[in-house]
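Below: the structure, in structure tokens.
Below, a portion of the complex is reproduced, with chain positions unchanged.
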């Protein structure tokens, strides 16, 4: 698919929606947590890992996918979920622990599942890699179309699961794209402090996979690289390790002061950059861009409203859904 | 028509029947294509079903069991052979946090129908890393069903049940009970008349192998057969032992256990797994929390002690929950 203006306006819309979602969640998160920060307080308790800065990854990669494709994300799933079209009302309600949530409040923000758009996530590092590969295997066996994309962080690439799964993807030429989101940090640990090589995409040759690297955190470039990877997967040419340099603007989780980040490593917000670029390229006027952003905010405000107005689950519901096929 | 079969052959029959009819069933595991799994549950399946459905994997348990979970979420029903339960250490996260919890964490939106076949146990001098049972290590995880047939009839019926269950089921078989040649001649009490037709054995019910009035002995896997040996011996001494096979750890038939102990008033719990924080404590607690008054004597545990399993024959024989130790425990309860 060529990089049409429409597509690029879509990237902007997706990124704005994702940012608006995170900003809204951050605002909710801090409710009840000040002046003394504590995970368990407020309307949105627990750990919260926001995607601010990584919006181009979700927007660019998901635009290269079809509805039959499958996604697993990690502990930082919002930007991918939003870009994939996960139900925003029910996702917001899930984060607030409401009965109308995607998982009726049982999952929480690290456990976003929306089978309607083939989306799943997990809070255990690199767990989703094998799950994605297994989904791809299933489609092959079912002779149904569909490739799988595993979104992980650059920190996760040092987990053993990465190796085991990449090897099988290469061995069996499974239609899998491993998106390594290199935001330079795994909690406080820099990539150079954790990873023996500069680029995880260079590790692809150890698995007979293709490797691609995009260093711009720009959805245009990400989309084009993802499209190539997806095309290879669909054509039966096997998997790709697609490493994307991105950003983590809101810290590891809420409450992370990021004092460990040296001044010269301060990251850049991709949204204003892309906005300028689209204006420069004549794809959008400033007004149009801002209208889209405002619309995104409004949409998320409605999602938050929906969530807040939703009932809490009944305590007894905790016992349901342990096993499928049992009375709830 | 029914024939006398070993557990291994009976289990194979169930899997074969389901595979013939249900394309969503695929087999994965190390060496399954050429070797058919640790107990031959997939024996000949490579030739019959081809490499697409009988997939030999690299030694990458986190990878391929995780893939099985993913395939299950996408509509397949994978059957995975993990050979020895000792190896769960390298893939425990898939069991603990993924296959078991996804249905719940998704609020019921995502099902993970998969069956994990694992061999357990020692008694053949395979030492500390190849002889474990680890019953509690899997049964303690919420969201997974754990079953453990000890005879051919149950082996077939429970595997049919597992394969038709929409959940993650761990299906344990003690190596010594399966009736595979490399473990010696089959134990007679593991053999059973097995109908050729498919049938299911429901999970969550104990099986009373032998009724008795003086002492209840619970067991699972191999220890059932040691209990049966002990019971036969004790009968000669005039002691009537009821042998209860738990056979399903999750769900556990707590009322079935209670019923037997309420009748006999005496309980010996056998378990080849380690003593502490495991099945043996759970069985005793199950009775005690219902009515400790049923105990005429304090219940006794005959289990693997809390030690790594020694290699040398006299050492291993001394610590296994064998018939002799079980019979002694029963005698002490009757004295």
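Quick notes on this one:
To keep things simple, chains are lettered A and B as they appear, and every chain counts its residues starting from 1.
By definition in this document, a residue touches a chain if its C-beta (ideal position, glycine included) is under 8 Å from a C-beta of that chain, and two chains touch if they have at least 3 such contacts.
Keep in mind the model is a prediction, meaning the values are calculated, not measured.
Summed over the entire structure file, the copies of each protein chain kind amount to A x2, B x2.
Methods note: only the chains that are shown with their structure count from here on.
Averaging C-alpha coordinates per chain places the centre of chain A 40 Å away from that of chain B.
On the side of chain A, the complex with chain B involves touching residues 70, 72, 101-107, 111, 113-115, 120, 122, 124, 127, 129-139, 141-142, 148, 160-161, 163-165, 167-168, 171, 320-325, 328. Of all residues in chain B, only 23-24, 26, 52-53, 57-58, 60-76, 78, 93-94, 97-98, 102-111, 113, 142-143, 145, 165-167 touch chain A in the complex they form.
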